[in-house]
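Notes follow once the structure below has been shown.
Complex shown without one protein chain; remaining protein chains in place.
Letters are used for the chains, namely A and B, taken in the order the chains are written, and counting of residues starts over at 1 for each.
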Amino acid sequence: MENIYKPYLMEIKEIIEETSDTTTFRLAFKDGSIGEKFDFKAGQFAEYSVFGEGECTFCIASSPTRKEFIECSFKKAGKVTTALDRLNVGDTIGFRGPYGNYFPVDEMKGSNVVFISGGIGLAPVRCVIDNVLDLRADFKDITIIYGARSVDDLVYKDKLEDWKKMPDVKTIVTVDPGGETPEWKGEIGFVPAIVEKAAPKAENTYAVVCGPPIMIKYTIPVLLKLGFDEKKIVTTLENRMKCGLGKCGRCNVGNVYVCKDGPVFTYEQMKELPQEY
Amino acid sequence: MEEKIITKENLIKLSTDLVNEGFNVIAPSEKGYTLLQTDPLLSLSDSQPLPKSPFKGYLFPKTEPLFYYKKGQHDYEFVDVNLQNVKNIFLAAKPCDAASVNILSKVFNWDYKDEFFDIRADNSLVISMACSTSDEYCFCTSVGLSPVSTKGADLFMIPLAGDKYAIRIVTDKGKSFAEKYSKYFSDGNSVESEKVLAGIKAPEQSFDTAKVKDWLDKNFESEFWNGIAATCLACGQCAFSCPVCHCFDIVDEDYSYKEGRRMKNWDACQFGLFTEHASGHNPRDNQAKRYRQRISHKFKYYKDKFDEVLCTGCGRCTRGCPVSIDIKEIVTEINNLN
Partner (left out) sequence: MNNLSQIISELLTGGKVTKVIGYVKSGSRSKPFISSKAEDAGKFIMDETCVNNLAVYLTKDEIMKQGKVAVVAKGCDIRAIVALIQENQIKRDDVYIIGVNCQGVKENFDSNVLAAKCTPCKVKTPAVYDVLIEMEKPKSEPSKENKKEEIEKISAMTDAERFEFFEKEFEKCIKCYACRQACPLCYCEQCIADKSVPRWIESSATKRGNMAWNIIRAFHLSGRCIGCNECERVCPQDIPLSLLNKKMSMVAFDEFGYEAGMDMDAPTLTGNYDIKDKEDFIQ
């Protein structure tokens, strides 16, 4: 019997403490042959499980162009994430995926791309940033705007340094007013305000926006004012998902199952959905 | 449609044979659809009222293990669930329950195939029977069904005078079954059965699903939803006794430190915590929003996605509702708003 609910087994190879409550796992398939065949696209998610506690949904944070590890980042929030937080290198977890749709990387080729994210929202965006940077020649200008509540809350600090060093990538990092330290040399301000200040040009540009709902709510009007096309503003919806297979009904919003027709949506598609997410 | 005749005596002999061959023969009784071998009173008259619960539990159980896990020294081991010896025969099912099989199959088979449902459904035979016990809560005729609908059935029984039944062969599966047990059947014609069918009183149609869907398409934010279902207790009874509601939850249960199982359990969108995120944000945080989801999912979203209305008009949700919230009344109101 083909059991669509049965996960693959993954071993935790490395644990990185990003902030006080956010952790990144580097995982590898226990069965190497599955690891070799495994493929996914930037933006897809998976169901990670701790046996005995349950399953939990996060995006796959590593890029599909880098196959040594599967990476995921999560914030300690509920039952399963708390259990994941307690695991050590060498422990086994379950992995079901990849599910969902993906960022339109192919469509974005030949355009400028602006990546805007906040807090843990950098996790799904980082996957597509790495994917795009690995194919750098196919894209024009690349801008990365990222913000968090405070310097401590910035995730992927080493990646941010890497991107800042790249000459053909414009990287702007900001913290909320009050979150800066005396040594902080980056911007200070909420992400939507920094986007307005940076004023990326809208022509032939895709905007990838990911972060807390309130950040998205205030960033999109800024982008629209700058002249961005609704079809070229891409974001991810964070709904409560359970099966990931479009069956259990939990993520059903309007005619759409977020786990199958999302989690990546353009702003144009999001406007069509009933506003209950 | 090819038609055969079977006497009541032969039907009981056939049922006994099937039970002895290892089939779960399931027939309606007051308490619900029960196994014949544990409930010997088999009432096959067409005046058997609608059983309190539908038979979806035999295809999509209220709780079932997805797999078992054992923690070894460095690894986890999975033990699979074996469903191969599940064989069901639903006998004298009501047409509104028989129709649920096709409707449920759509969501369990689009893109990914849920074998837990498929194996059970493939190994089941549905023999429905014309129904003459509709009451004021039934509305099968409003959702495209009727007391004599053959949707979802493999064989369709019509009670005739003289303790006999006409059996119409609806699907190939039904045909193979009739051929296998042909010693119990004799040939029939549809003269008498047509007369019986014509005499069955059907519930009056209350609403038109196309009109309802049209209104739902345009009125997500309507004032109509304010305060709807204000007395709803969020008890989940409507979803659990509905033949086609299928939302579920996946949870892990440990037996001990080293082993356990992952379970798939019934769930309901009417429960307050159904859409609550770990952050505490709940997109449907009051009962009116949850009830709007119930109606919209049944009469619009499922139709848009799978071209089926997610309702068979059986009325169990209303009959069993502790506060008598009437879905037929509400949908008829929507119909009249358009």
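Annotations
In the analysis below, a contact is a pair of C-beta atoms (placed from the backbone, for glycine too) under 8 Å apart; a residue touches a chain by one contact, two chains touch by 3 or more.
Every value quoted in this text rests on a predicted model; they were computed, and no experiment measured them.
Among the displayed chains, contact with the absent chain in the complete complex occurs for A, B.
Check A:35, A:78 or A:189 against the missing chain and you find that the one touching it is A:78.
For the options B:90, B:240 or B:299, the residue in contact with the chain missing from this view is B:240.
Residues of chain B that touch the chain left out of the display are 31, 52-53, 62-63, 136-137, 230-231, 233-237, 239-241, 249, 251, 253, 263, 265-266, 268, 271, 273, 286-287, 320, 322-326. By the touch criterion stated above, the residues of chain A touching the omitted chain are 78-79, 82.
To be clear about the criterion, only the chains that are shown with their structure count from here on.
With centres set at the average Cα position, the gap from chain A to chain B is 39 Å. Listed in rising order, the residues of chain A touching chain B in the complex are 1-6, 9, 30, 49-55, 77-78, 81, 92, 94, 213, 238-240, 242-243, 245-250, 252-255, 260, 274, 276-277. If you check the complex, the residues on chain B that touch chain A are 66-67, 69, 71, 74-76, 78, 80-84, 107-108, 110-115, 119, 220, 246-252, 254, 260, 262, 264, 267, 269, 274-279, 281, 283-284, 289, 293, 296-297, 300-301, 304-305.
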